[in-house]
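Quick one: this structure, given as structure tokens, is what I'll be asking you about.
As you look at this complex, bear in mind that one protein chain is not there, while each of the others sits in place.
Let's turn to chain A:
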Amino acid sequence: MARALVNIPKTARRGDVIEIRTLISHEMETGYRPGPNGVLLPRDIITRFTCTYNGVEVFSAELFPAMSANPYLVFTTVASESGTIALTWTGDNGFSQTETATIEVA
């Protein structure tokens, strides 16, 4: 399990635009970098990120090796209803991790 930091407001007013900040610890090995023995290290990156709000996808992204290690992503969504926001990272070598947060919308 990689360490993930997720910053989502716990409460919001209906219709507010909330900012979701995420960071997950991951090497994001590009596949272009030589290892200690001079042989290129195989690519190992997170290729996809999705954010669902009560099961509906509100944001997603395809990531490429040009993303920094420990990918950091900030995006926004409209606080439409109380519920669960789920963030999923998937990538090479079967990497998959999901973090969830609950939001109270008044």
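The rule is simple: contacts are C-beta pairs under 8 Å (C-beta built on N, C-alpha and C of every residue); 3 or more make two chains touch, one makes a residue touch a chain; residues count from 1.
We adopt the following convention: contacts and distances are computed from a predicted model.
> Among "High-affinity zinc uptake system membrane protein ZnuB", "Regulator of SigK", "SoxY-related AACIE arm protein" or "Sugar ABC transporter permease", go ahead and choose the protein name stored in UniProt for the chain not displayed.
"SoxY-related AACIE arm protein"
> For chain A, enumerate the residues touching the unshown chain of the complex.
17-18, 30, 32-36, 38, 40, 53, 56, 58-69, 71-78, 80
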